[in-house]
Structure formats: C-alpha cells, structure tokens
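Yeah, one chain of the complex is gone here, protein chain that is, but the others are all in their spots.
Right, subunit A next:
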Amino acid sequence: MAGADGDDSLYPIAVLIDELRNEDVQLRLNSIKKLSTIALALGVERTRTELLPFLTDTIYDEDEVLLALAEQLGNFTMLVGGPEYVHCLLPPLESLATVEETVVRDKAVESLRKISQEHSPVDLEVHFEPLVKRLASGDWFTSRTSACGLFSVCYPRVSSTVKAEIRQHFRTLCSDDTPMVRRAAASKLGEFAKVLELEYVKTDIIPLFTALASDEQDSVRLLAVEACVSIATLLPQEDLETLVMPTLRQAAEDKSWRVRYMVADKFSELQKAVGPEITKNDLVPAFQNLLKDCEAEVRAAAANKVKEFCENLPEDNREQIIMSHILPCVKELVSDTNQHVKSALASVIMGLSTILGKDNTIEHLLPLFLTQLKDECPEVRLNIISNLDCVNEVIGIRQLSQSLLPAIVELAEDAKWRVRLAIIEYMPLLAGQLGVEFFDEKLNTLCMAWLIDHVYAIREAATSNLTKLVEKFGAEWAQNTIVPKVLGMANDPNYLHRMTTLFCINALSEACGQEITTKQMLPVVLKMSNDQVANVRFNVAKSLQKIGPVLDSNALQTEVKPVLEKLASDSDMDVKYFAQEAIS
C-alpha cells in the first residue's frame, strides 16, 4: 500500500475507490467506511455528480455494506457542499429505505431523519416531503414501513397544506393491507402524535389509535399499547377518560395474551401517563387482574412491575391500596404454579419492604420471603438472596438468617453447577450483610468446599470469591481462616486440587500483602515445583510470575530464581516454556 508516500497522495484514494467494487466484502466494507475520505478527495461537485449516483445503484450489496453506507450518508452533508445541496443525499437513502433487510432500512430512515434537519424549510417541501410521499405510496411494503418513521420529522416544518397531506398519508398507512405497515404505523403513532397540534391529536390520532388498538392482528394491537403511553401524556386530564381509557381497558382485557402481556410490561409508564386519579380507579383493578391472569407470561410480566407500581402509587393512600388490593395477589403469586412467575416476583418483592415500613414487613412480607427462600426452584431462592440488601435496611437481616442459612446451604450443594456458580457470586454480598462472625461460623466451610468442586468453573469462581472476601474482611482474617486451608490442599492426592492451591495463591497474594505471601505462600509454591505432574509444575512457574511483584527482591533472587532455573531445564516442554516466560 502506498500510505507511506504521504497523506496527500491520490494512490490510497484510488485503491479505496477500486475496492468499492472488490469481490471481498471486507474490502468493500472498509472502503464504504472511509467514504468520507473518498468524497473529500473528489470534492463536493464530483461527489454529487459521480459518487452518489454510483452509490444509489449499489443496493445489490451485502447487508453489512449497505448498513455502513446508510450510516455514512447521514453524516455526508458537508461533503456534498453543505445544507444547500443536502437533498443530493436523498436518492441513495431512498433506495436503501426499500431494501428487505430491516436493520438497513432502519438505519437509512435514521440517516434521513438526521439530514431532514439540515434541509431548509423550502428544500424540505421541494425535496424531502415528496420523497416521504413516494415511499408512503410505494408498491412494496418495505418502502411504506420506512415512510412511517419520516412523517414526524418533516411535519413541524412544513406549511399547513402539506401538513394536511402528511396527516392524510399517515391515515392511509394506518389502514394498510399488510400487517407489516400497520405495525410500523402503530409503533410511530406516539411519536407522530407528539408533533401534531392538540386539535389534530384529538381528531386524527385518537380515531387511528382506536382503530389500531382493535386491529384484527394482535401483533398490531399490542403496539397500540405503547402508543397509548405517549398519547395519554399529550392529552389534558379531562379528555383521558373519554379518549384513551376505553381503549386501554379493552387492551388490558384483550383476548390475546400478547396484548395483555404488553399492558403488563408497560404498566409503570401507563401509570405515570394517566395520573394518580385514574390509577386509583382503573389501574389498580386492572393490575390485580393481570396479576391473576390465566397466562403465566402475563403474570410474570405483571409480577415484575409490582414494586414499581406500588412505589408510584399516590402517597396519601398508598399503604392502604397495597395492603388491601395488591398484597393479597402477591401472596397468591408466591405459590404460583409457574416458576418464572415466582422468580419474577422474587426479584422485586424485597423492594416492597422499604415502601411498607418495618412493622408491615415483619408481619406481612417476612412470611412471603421465607416461603420463597424455601421454594423448590433455585432461581426463586437466588433472586431473594440477591436482593437481601433492601430488607437489611428495613428490618435487619437477622430476622431472616434462620431460614437463610438452609437456603444458602442447599443452593451451595445444588446438583446443577450453574446454580452453585450463581450463589458463589452472592457470597461477598452475603458476607457483608451477615458479618464476619456469622460467616465464619456458617459459611466458611461452604466456600472452602467449592475449592474442591468437580467443575472447573466453580473452582475458578470460588477462587475469585476468596479474593473478594479477603478484601472485605482483611488480611488478618485471611491469615487465620483461609490461608491454612488453602495451603493444606497443596498435599492433596488429586493434582487438580493441588493446582487450585496455586490458583488461590495467585488470586490472594495481592490482597494478603507481602508478609503473608513471602512467609506462608511462597514456601508452598516452591515445594510444589517438585510435583510429579507437569501441569502442576508449569503452574508453579506461572504462579511465581504472578506473585513476583508482591515479593521482595531478596526472596526473588535467593528463592524464586533458582527454582525457575531448575524448571527451565525440566523434561516437559510446557514447563520449560512457562519457566522461561517467568524468568524473562
């Protein structure tokens, strides 16, 4: 390559241009990503007259190339001569907005939205708006779906006649034959409503919203739920009841579980959008129903929202609503038949304690926590354990420790290693909450047992867990409780366990400090250099390399170096290699 000749040589540019049509996708992609360099070299005029026409026709290319192209063109305004010429970018983006690949179309639309801002109001009407119309009335649904995302950017900046046309086009797309287009229109409904004048929101958007919300395809109806949030925020409170609520009520009781799922999933947003009064009268019963839905997916989605919903209830009678309406449903969910529902609930239920305060938590929530801690499904138990900190703040963890311990022990010995792995990750958190005394008494043995687990991933996690514990409890604690046990494993008949000793030393040396490392760990490591298993020996070399920085130079010279030199002449190739690595 000629890059070395200097920055202003044309040769690299010529190569880039040639590679626009190279057979190798990677090279084409590379060229497209440097399109600005090419355009800069060609100058604005040739970019407009030669480069852009060529790019307009390259829609045959691979998706990733087209995606990069669509992205590049969004930042091309200056390269075609500034806002005055920005409309030259429309033809290539228009053809990209019709390709079958959704990601490419979306990127083209994103770029079109970006450059629409750089159009002058006149250019917007002369060049941009006609493009939107062409796309909106295209033969294939790909172009019509792309049009849906462009209305909202040009609407605020055009004359009122054009505005009327745009509204008309949007109306047409909302009743398009293909569900793809109706879905696109439904998903942009909220965004479009935001730029419309309030009177048109009422006269245009509401009927469209109502129609889409009762579309025959549930995939369209569920998107109307999302639009509901934005529309509700736009309307004055007094109109909500008549214009939005009938549709929302209908969605919450839709025949299709996917629509109800969507309502449950968007519940917090809906709650904020409609305000406290409607929440109290309408959403509370709706939420109760969703928590009791016959489809587990819906219950799980609603269960996920329990905490947020309760938090956002109007404060004056929040406690009363929770206690009399929400908590009874929550109690039922604790013994739901579906484990996903239970585990969704378990991930948020602890958060209720801060809302309800100490007394209510002890009286009403604690029994639920305890039930969930004994749940047959490990995920449920894990979710409770991972959120212990919320309860700790309110009632202190001691209340739970009686039940906590068996739950932890059971998870720690679960037959599935992923479960064991998950509980290990919570150990530092638990240690922090429970305190060193409780930990030493009850949990330390577990942490040690993981070091000799038969799954490597567990042993590995157990090692890094030890590091975190030492960071929490300090070097002295480590010296007394952990280090002796770890070092004891150096004599284990199983070489995997002997290696675990080395891994622990690697992880602990820094946290334990120079003294412990030199006095207690180093001798063990050095002794293991005579191990009969080569894997252990080369891990000795690796360990020495790792702990080297912690040791003082005296120990390095007199103890470590001779051992490494001996290992460097080992009969095993790998041992030799790592010893040499360590020496250098």
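Heads up, the rule we're going with is that contacts are C-beta pairs under 8 Å (C-beta built on N, C-alpha and C of every residue); 3 or more make two chains touch, one makes a residue touch a chain; residues count from 1.
To be clear about the criterion, contacts and distances are computed from a predicted model.
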Hey, which one's the missing chain according to UniProt: "Sodium/hydrogen exchanger", "Histidine-containing phosphotransfer protein", "Serine/threonine-protein phosphatase 2A 55 kDa regulatory subunit B" or "Septin"?
-> "Serine/threonine-protein phosphatase 2A 55 kDa regulatory subunit B"
The listed residue (A:Asn30, A:Asn289, A:Gln339 or A:Thr371) that touches the chain absent from the view is A:Gln339
From the list A:Asp24, A:Glu100 or A:Glu199, which touches the chain that is not on show?
-> A:Glu100
Per the whole complex, from A:Leu10, A:Ala164 or A:Met573 the residue touching the absent chain is A:Leu10
Touching the absent chain when the full complex is considered, from A:Lys358, A:Arg398 or A:Arg418 | A:Arg418
In the whole complex, what residues of subunit A lie against the chain that is missing from view?
-> 2, 5, 8-11, 13-15, 17-18, 20-21, 41-43, 46, 50-51, 53-54, 57-58, 60, 98-100, 102, 140-143, 178-180, 183, 216-219, 222, 255-258, 261-262, 265, 294-297, 300-301, 338-340, 377-379, 416, 418-419, 422
